[in-house]
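Removed: one protein chain of the complex. Kept in place: all other protein chains.
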Amino acid sequence: MATKRVMVLTGGGDCPGLNAVIRGIVKRASLEKDWEVIGCIESFNGVLREPTEIVVLDEKSVAGLLVEGGTILGTTNKGGPFAWPIKNHDGTWTTVDRSDEMIRKLQYMGVDAVINIGGDGSQRISLALSQKGLNIVGVPKTIDNDLSLTDYTFGFQTAVQICTEAIDKLVTTAASHNRVFILEVMGRDAGWIALHSAIAGGADVCLIPEIPYDIEKVKEKIEARYTNRRGFCNIVIAEGAKPIGGEVVGKASTEVGYQHIRLGGVAEKLAADLKNIGVEHDIRYTLLGHLQRGGIPTAYDRILATEFGVRAFEFVKEGRFGEMVAYRHPEIIGVPLAEAVSKPNLVTPDNRLLHTAKGLGIVFGD
Amino acid sequence: MATKRVMVLTGGGDCPGLNAVIRGIVKRASLEKDWEVIGCIESFNGVLREPTEIVVLDEKSVAGLLVEGGTILGTTNKGGPFAWPIKNHDGTWTTVDRSDEMIRKLQYMGVDAVINIGGDGSQRISLALSQKGLNIVGVPKTIDNDLSLTDYTFGFQTAVQICTEAIDKLVTTAASHNRVFILEVMGRDAGWIALHSAIAGGADVCLIPEIPYDIEKVKEKIEARYTNRRGFCNIVIAEGAKPIGGEVVGKASTEVGYQHIRLGGVAEKLAADLKNIGVEHDIRYTLLGHLQRGGIPTAYDRILATEFGVRAFEFVKEGRFGEMVAYRHPEIIGVPLAEAVSKPNLVTPDNRLLHTAKGLGIVFGD
Amino acid sequence: MATKRVMVLTGGGDCPGLNAVIRGIVKRASLEKDWEVIGCIESFNGVLREPTEIVVLDEKSVAGLLVEGGTILGTTNKGGPFAWPIKNHDGTWTTVDRSDEMIRKLQYMGVDAVINIGGDGSQRISLALSQKGLNIVGVPKTIDNDLSLTDYTFGFQTAVQICTEAIDKLVTTAASHNRVFILEVMGRDAGWIALHSAIAGGADVCLIPEIPYDIEKVKEKIEARYTNRRGFCNIVIAEGAKPIGGEVVGKASTEVGYQHIRLGGVAEKLAADLKNIGVEHDIRYTLLGHLQRGGIPTAYDRILATEFGVRAFEFVKEGRFGEMVAYRHPEIIGVPLAEAVSKPNLVTPDNRLLHTAKGLGIVFGD
Partner (left out) sequence: MATKRVMVLTGGGDCPGLNAVIRGIVKRASLEKDWEVIGCIESFNGVLREPTEIVVLDEKSVAGLLVEGGTILGTTNKGGPFAWPIKNHDGTWTTVDRSDEMIRKLQYMGVDAVINIGGDGSQRISLALSQKGLNIVGVPKTIDNDLSLTDYTFGFQTAVQICTEAIDKLVTTAASHNRVFILEVMGRDAGWIALHSAIAGGADVCLIPEIPYDIEKVKEKIEARYTNRRGFCNIVIAEGAKPIGGEVVGKASTEVGYQHIRLGGVAEKLAADLKNIGVEHDIRYTLLGHLQRGGIPTAYDRILATEFGVRAFEFVKEGRFGEMVAYRHPEIIGVPLAEAVSKPNLVTPDNRLLHTAKGLGIVFGD
């Protein structure tokens, strides 16, 4: 009978591969006689709520999970141990710190360790709980691949694959109708998805947050692809891209602990701007939105997620708490949570992919 | 050496399978010693323009076409023999009838027959040209499947498959986040794509143009799928759906002979309306837009398109002009062009699919 | 509380869409207040075995089933009420008729009706049980589409799609290496999968059981596609195809009530035969085997399976026992079980698809 218990939870936006991480943890733990895995529903909220929402995770409960998007544990951006929402008498809301209470409750529940699968915000919570003495291991999650301490995260390749297939779909329509097509993809701060999918899909222009774009150069490239009004041009734009001297549109509005994703900002604006400066071709835009984060993970992401899960359990077993698993080619390593949350991973001027994109003539600027 | 010449052209919006029709015509003609196939670029405009834009289509030029979306001949909604745009001296535009001139030019070019692949608008032109004596055969094209004289048209199953896979992608995100997801799909007048993909994707609500929706019943269904704020709900809405007593939003604006597709009308409005009547769950919407008409045709559509192509050539060979090929299960038949353009194919109250949808509890109303 | 009970079961080889039928039955039944659905494990064996293996099927148990291949109820070709295997004292096996006992047991269990999803063999059992007074409704299942009383069955389009995508994969290798590729697909008696996928995949030769092939004509076609040893040729062959005057190879061996699928017979033999008559090009063959019956059903099959499920429950509700649901375009109808099991659906000389295949030059013979 199991004498030790590890609790798993997922936080933040969903991402293909979350279930594969959970499965990896459970599969690895099942090789040990004395460990039990339980899952907490909707990030830490399953522990904070009454009645408590906890599920036992055994091999049967993770069967078939490799191909499933989303997370069987549910996820949320709201609540959490440090900012639990409380309604005041006057109907307004405030938040309270319930972290100490939660740590005591986990002790009471016999939870020896926690594996927290989540993004930057989740790992800040991991760090704070770790500093309070909780045995916690982090697993990084960011579909945008914007964490600097891991080469790649699961979900990213799946998003790139989905965006690439979208370009494949648009290109024949573009060619048949002599159109300019603008595809808006995820990437508020980091242009990785745009850069990868533009190269993979053979787009003609790629606009990313890191390099403000010169709209006249975009026009120039478009016109160079038309002869006597015949031709087409595919543009991939990250949602956080902006013109030189311009602002990001469609910026995320924020409620208490909650992030809205606004659709349609940049592609629509770019289409209008191109019309305004005299591009006469038929211009259409398409937003992938949530389609980018759903569906069956690619083999690549299933493997990476499984590795993260297996290794996260091993960290727990080895007592390596306060660390986050990370992929630093060719190894899966552990990085201190304190470092993990510090700096983002953006496209830098010397990046290899950027070099390739410039070599294809689809990224302009220095 | 070929002594007879058939000219092929594609008109209207692009549709998966157009190239397969062209390939079918060429493959079938290649079994005959005395026939040559040529293609006219951008509907009839390739003949009307100077210099003329015509390509010879042989087996080599159609190699690999089964998997390609779009049309190698290009397509357009602008121009045509009966409404050729002419710029007046004052800068305004007018249109002229160049049909007689075009028929003479085709004779001069040695064109014995024409196969016109296109939608309702294109077949009206086919009919008018046929009445003027041109040897013409029609091939129906409508991704919405809204032509009543053929059971199915190519491209439709591909669009349904794409929409279904989109629902597959959204459902895991919806479940993980306890969200309401609204997916807007094609279907301005006919709800076929919405109805098929809602059943195939397992959506919880399906809203189509033929049955104005009661938003209170939509709310009721949503709430029935939540217990204690936990649950999710997937809604598929056709772009032409409207509330009872309401208007279609996002209506197509029209320029001279040209149709704009406006994105985002109905899904966005439905989300706002649901919020307004008190639905408190997180609601998101997604528009598939042009992604629905791109990409590799499904096997079903490749077969149907090939059959249309093979049969269209055989109609030409047999002198069955003034007819449109059509699929009336289990046969490919010919219908007079005069009848072909008359009435649309809408979802009727006694429809089998509608019966099924009601049996699943996803379509309400009588 | 439910007062009536319908039992569902699946028999024979698995087929994409089985789970969608089960889901359709449950979804439809959930609209009725007084019906409960239960599932019997591994065809009728779950009732015949001790302890009995029965599961309650509610909306929760069918969530997510549309995208899942196989059957959650399990399936088998062994056993059954009329031929239950019994080990004799001397170690040999015999079978006994347990049908009367089973019908009494179902009464005892409060089962008001049975829906039997299965192929020809399963429906013979349905008929025999119906004749003994059991309230039973059949749902046809045959991935080969070889049942004459229904236009199509679920699973077939998925198999065609998989075979078509296999041809798509092989064609680029064939072209790059100047090879002849032979793809063996399912179809022991009926060539439907071969015929459909050969047209959809653009194969150059299609060999089906209904038309014994002249190997010299195959060679002729191959050579016609090569110029100066440069070229390629894709051949699709049904597992039941045979040369003129020849025998079917790889014939199914049979144990007691059990069918083995032997791989590799016809493609391997055709490759050898072509070598023997002097084809000097590099020849390779590929067998799809079980890959053809697995995976996510296409939208088409999910819809058809859902319709069958919804209608089967309605037949139960309406007391239409002794019937099998069937798709006779444009309706879902009921046919008497007695007729359902009588005659197979083969490719006939006047078939429309065959006409198209001949028009493409990929089927030879009269």
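For reference, chains read A, B and C in written order, and residue numbers begin at 1 within each chain.
Rule of thumb we're sticking to: contacts are C-beta pairs under 8 Å (C-beta built on N, C-alpha and C of every residue); 3 or more make two chains touch, one makes a residue touch a chain.
No experiment lies behind these values; they were computed from the predicted model shown.
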Contacts of the hidden chain among displayed chains: A, C
Touching the absent chain when the full complex is considered, from A:D58, A:E101, A:D120 or A:D168: A:D168
Candidates A:V310, A:L337 or A:V363 - the one touching the absent chain: A:V310
Of C:D58, C:D112, C:D151 or C:D168, the residue in touch with the unshown chain: C:D168
Where the unshown chain meets subunit C, residue by residue: 13-14, 18, 68-71, 74-76, 162, 165-166, 168-173, 175-178, 181, 230, 261, 264, 284, 286-287, 289-291, 293-295
Touching residues (missing chain, whole complex) on subunit A: 23-24, 27-28, 30-31, 64, 66-67, 151, 157, 160-161, 163-164, 168, 171, 196-197, 199-202, 296, 298-300, 302-303, 306-307, 310-311, 313-314, 329-332, 352-353, 355-356, 359-361
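Rule of thumb we're sticking to: only the chains that are shown with their structure count from here on.
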Those chains which touch subunit B and also touch subunit A: none
Between subunit A and subunit B, centroid-to-centroid distance (C-alpha), Å: 35
Distance between the centres, which are taken as Cα means, of subunit C and subunit B, whole angstrom: 32
Whole-Å separation of chain centres (CA-atom averages), subunit A against subunit C: 41
Per-residue multi-chain contacts in subunit A, two or more chains: none
